[in-house]
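Here the complex is missing one protein chain, while the rest keep their positions.
This part shows chain A:
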């Protein structure tokens, strides 16, 4: 994740050089997702794209998403090995707000486990990313307190801290393994105190 904010001399504005070299640094061949807020940042990002080789430009995407939330969601999607399009989707999801739970509330969960959070930061930041990363490795759809367990923003929006309980559920037939693994991760305290 390469920050490219501010002018060359550190003032308010946008530096073409910073944006262009940021794209080059971030580009390992799999693609680059570019998040920018408004005005000159967007125009400079679009201009920088014009200066790239066709092959590089084809794998760079400018995504209209909130800078902080979109950046966090995109970083987690990239970290868990998502391809360019899934990183784009993750960033864009931040613009749409927290996604709805993936299960029909009318269909009762087949498996549920309730866990009390033991670590200091609860399900926030890195622990939330670890949790989402693990949830994403299962095909079964899982919810935590009714929110999509594979959506970082959804999990973080729960604001679960130490002492609170998380209800992990799945309505999928193959969901038991995922619910067990996610419950174990929460009980482990993520290696935190």
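The working rule: a residue touches a chain if its C-beta (ideal position, glycine included) is under 8 Å from a C-beta of that chain, and two chains touch if they have at least 3 such contacts; residues count from 1.
Operating definition for what follows: contacts and distances are computed from a predicted model.
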What name does the UniProt record list for the absent chain among "Ribose transport system permease protein RbsC", "Dihydroxyacetone kinase subunit L", "Imidazole glycerol phosphate synthase subunit HisF" or "ABC transporter ATP-binding protein"?
"Dihydroxyacetone kinase subunit L"
Which of these touches the unseen chain: A:14, A:119 or A:170?
A:14
Can you tell me which of A:30, A:46, A:177 or A:192 touches the chain that was removed from the display?
A:46
Hidden partner interface residues of chain A, rising order
7-8, 11-17, 39-40, 43-44, 46-47, 50
